[in-house]
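Chains shown are a subset, placed as in the full complex.
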Amino acid sequence: MPDAKLLEVFESPGDEPYVIEHIADEFTSLCPVTGHPDFGSVTVRYQPRPRREGGTCVELKSLKLYYQSFRSEGVFYEAVTNLIRDDLVRLMRPAWLQVRTDWRGRGGIRSTIRADHGEVPAEYRGK
Amino acid sequence: MPDAKLLEVFESPGDEPYVIEHIADEFTSLCPVTGHPDFGSVTVRYQPRPRREGGTCVELKSLKLYYQSFRSEGVFYEAVTNLIRDDLVRLMRPAWLQVRTDWRGRGGIRSTIRADHGEVPAEYRGK
């Protein structure tokens, strides 16, 4: 089951603002109603706090393991998206953070869910 | 014929704003003039109201059945688009909602219709 304790961080390497984006194309969880697998991709974008304020970045391998912990979990698209956002915000307390999930579709309908935290700059909203 | 009573909702899983997008690539209805079939895709984007205010999300399978109810209906592109927007707004009363329909073309002309409800944020307008 989803396990935020798998997530690890490292110290952000700088004080000037910069933006990090990770796209995981191999996400899978289960539909809580039918039990059938869902497949999708998860995109995370965020600006770490400055290093001098204790800013951190999520470590890439730990992020992968965290995503894998959804593999046998029955959970709705909307809940997955909100959960990942909340776990990552709690972990890093970034300046801002976005989560976008893209699902391959069931019954001919493809879906995308976007959840933001903090003041996401205009150029990243709706992307 | 189009039947809004097929639509069902579930409670939105959170209070923070987030955005949902559903793209149905297999929409078909009939041209009201010639009776020939029209083929297109229907994109719906919306922000549910917060859960604490009774916010709801349209259930995906019910949305599919609702779209299928247009299969034998003679209806213009513009009317389809306005009707779907009005039915979904009535159902969920979302913070805002967009409907976009893309039609494969007749006589060498492809068409897109966009209808909004409420204060659609700048990053979603015209998309």
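Which chain is which? They are A and B, in the order written, and residues in each are numbered from 1.
Everything below uses one rule, namely that contacts are C-beta pairs under 8 Å (C-beta built on N, C-alpha and C of every residue); 3 or more make two chains touch, one makes a residue touch a chain.
None of the values given here were measured: they were computed from a predicted structure.
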| item | value |
| --- | --- |
| Copy number across the full structure, from 2 displayed chains | 10 |
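Note that in this section only the chains that are shown with their structure count from here on.
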| item | value |
| --- | --- |
| Approximate Å spacing (C-alpha centroids) for the pair subunit A, subunit B | 27 |
| Partner subunit B, residues of subunit A touching it in the complex | 76, 78-79, 81-82, 106-117, 122, 125-127 |
| Subunit A-facing residues of subunit B, complex | 10, 12-14, 16-26, 57, 60-61, 63-64, 121-124, 127 |
